[in-house]
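Removed: one protein chain of the complex. Kept in place: all other protein chains.
Labels run A and B following the written order; every chain starts at residue 1.
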Amino acid sequence: MTFYERVVIMILKVIFHIDEMPKWGLLLANVRNLIEAKGEPPAELEVVANSEAVRLYEKERADSLLTSIGELSDQGVRFVACNNALKALGIKREQLLPGVSIVPAGVLELAEKQAEGYAYIKP
Amino acid sequence: MTFYERVVIMILKVIFHIDEMPKWGLLLANVRNLIEAKGEPPAELEVVANSEAVRLYEKERADSLLTSIGELSDQGVRFVACNNALKALGIKREQLLPGVSIVPAGVLELAEKQAEGYAYIKP
Partner (left out) sequence: MTFYERVVIMILKVIFHIDEMPKWGLLLANVRNLIEAKGEPPAELEVVANSEAVRLYEKERADSLLTSIGELSDQGVRFVACNNALKALGIKREQLLPGVSIVPAGVLELAEKQAEGYAYIKP
């Protein structure tokens, strides 16, 4: 490994993509494993949910995974919802967990982040 | 966002990957959302179908999604079929929708496009 590669790894940027509800448990475990393996939260770590997967962000949901999202959010992980998906499912901004950001289109966010050097992982 | 990053985003290149038939509806909605969010079709936007997903390209198929493919194709989106998949499924070039391109191997196309700076999205 060259010096240049070590620098690249040091400022690791990762974008996780999820569009199916049943994948949330695996995705959140993946995020926790990544943070633990690095020893600290990467400076740039983002989860983009589109399609039906945005449903998990509803704060009224009685789901133990919401606790994980809250804890990871506190550690600096950004959680993002696709506005096209929210509109299609009739979910309003005030129904979302505090801390969840909204982007106009999840796919545009995924493309732009990769153009900025983020690695893409889809659990 | 630096000037350099804004330039990268401006010339957005995206490759979509599909290898399962049931994902076509979601994939085409993703492509439409990306184009709408950008306000114009990205200069470089390609859909690579391999494995069983190439079946949707058969022009004799009575599927409303074919209309979407035709419309997106007219807007400049490239639709590509993996020749290994076509051979395995016994589908001939003349059975495909006009405008669909054939590449020798879908996976090689996916790898080469990423090496050229394309973002990868798998719905």
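In this text, a residue touches a chain if its C-beta (ideal position, glycine included) is under 8 Å from a C-beta of that chain, and two chains touch if they have at least 3 such contacts.
Predicted model only: the values in this text are computed from it and were never measured.
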{"item": "In subunit A, positions touching the absent partner", "value": "5, 8-9, 12-14, 26, 30-31, 33-34, 36-38, 117, 119-123"}
{"item": "Missing-chain contacts mapped onto subunit B", "value": "17, 19, 50-51, 82, 84, 104-108, 110-112, 114-116, 120, 122"}
